[in-house]
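A protein chain is absent from this complex, but the other protein chains hold their places.
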Amino acid sequence: MSGTGRKRVRSSALGLFLAAALLLTSAGCGDLSNDELNRGVESLSALAGQGQLVANGVARDATKATYARVMARTLGETADHEAEKLADATLEEAETEDQRHAAVAVAAEISALLSELQTFPGDEHHGELVEKHLAEAQEKADAIVAQLSGDAP
Amino acid sequence: MKGEGEIYVVHRLLDEQICDSEGRRVGRVDDIELRGSPPRITALLVGEGLYPRRLPRWAARIARRISGPETWGSNALRIPWEEVDELTSTVKLRKKAEDLGLGMGDDPRRWIVGRLPWN
Partner (left out) sequence: MKVILKIALGIIAAIGGFLDIGDLVFNTQAGALFRYDLLWAVVLGTIGIAVYAEMSGRVAAVSGRPVFDVIRMRMGFGLGLVALIASTAVNLLTVAAELGGIAIVLELLLDAPYSMFVVTGAIALVAIVALLPFGGIERFFGYGGLVLFVVVATVFHQNPDWGAVAHGFVPSLDSSTLYLYFVVGVFAAALMPYEVHFYSSGAIEEGWSEENLKENRLNAILGYGIGGVLSVALVIVSGYLFHPIGVEPSDLGTVALPMQGAFGETGLLLALGGILFCVGGAAIDSSFAASYNLAQFLGWEWGRYKGPRKAPRFTASWLVFLLLGIAIAQSGINPVEITEYSVVFSVVALPLTYLPVLLIAGDRSFMSEYANGRIAATLGWLYFAVIVVLSLAAIPLLLATNGGGG
């Protein structure tokens, strides 16, 4: 019966803990802060990067068509989702409106390029082109991130 | 056996796996019946109906709703102490499970698998 004392301590610690967790998560819910916008654009950069690697495999004819197609589709869906999120959110800082606009455009571009890869997963020429354009899109995304970091207070 | 020795056995006995004479697993020692003064172990108690006893009050209410009231013969079973054969890493009984009313939960006749033609 040594468990009861330990259990009492456990439940009050748990309560305190849940309260702290709630506070942390509810802080700043709803508006898109500079940080979150930053993260969103960084994830776009990562999507473009992964897309390039897939496209590179297609370009070298060193991959499997089904793999390339499914990867392109999954990455494209994530890009679309990110685009919607960025477009719909209300910005915390109005000055970042330009960056948000640019980010949504880059997301749409990435999505379109991945769609092409999805349609032509076996075509080496397309693979080359998509890889090149995704690299450009990634640079644009990285530039937006740099601007946002520069703007950070 | 002296009073303290008895408490030690209770401590080691509680929550142990119970096996019948054929080695079938038929539940755990969920509670122990002690009678007399000094207390002597008279029976082992097994069954879901006994779980609420082992929990703190707030949990016991929920557990009672799930397991139902203690119904001796169905969700609470009594194994007289004389039925215990030996105590090793399990409590081994003298008789087979059916003879003591144990192991009904895993009785193949209650499950459709047991009634499939090739079984």
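For clarity, chains are labelled A and B in written order, and residue numbers in each chain start from 1.
One rule holds in what follows: a residue touches a chain if its C-beta (ideal position, glycine included) is under 8 Å from a C-beta of that chain, and two chains touch if they have at least 3 such contacts.
Because the structure is predicted, anything quoted here is derived from the model rather than measured.
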Absent-chain contact - pick from A:70, A:89 or A:143: A:70
Residue touching the undisplayed chain, where the options are A:43, A:115 or A:147: A:43
Residues from subunit B at the interface with the omitted partner, ascending: 14-18, 24-28, 30, 46, 51, 54-56, 59, 88-90, 103, 105-106, 108, 110-111, 113-114, 119
Touch list for subunit A against the chain that is not drawn: 1, 3, 6-7, 17, 21, 24-25, 39, 42-43, 45-47, 49-50, 52-54, 56-57, 60, 62-64, 66-67, 69-71, 74-75, 78, 142
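Everything below uses one rule, namely that only the chains that are shown with their structure count from here on.
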Whole-Å gap between the CA centroids of subunit A and subunit B: 56
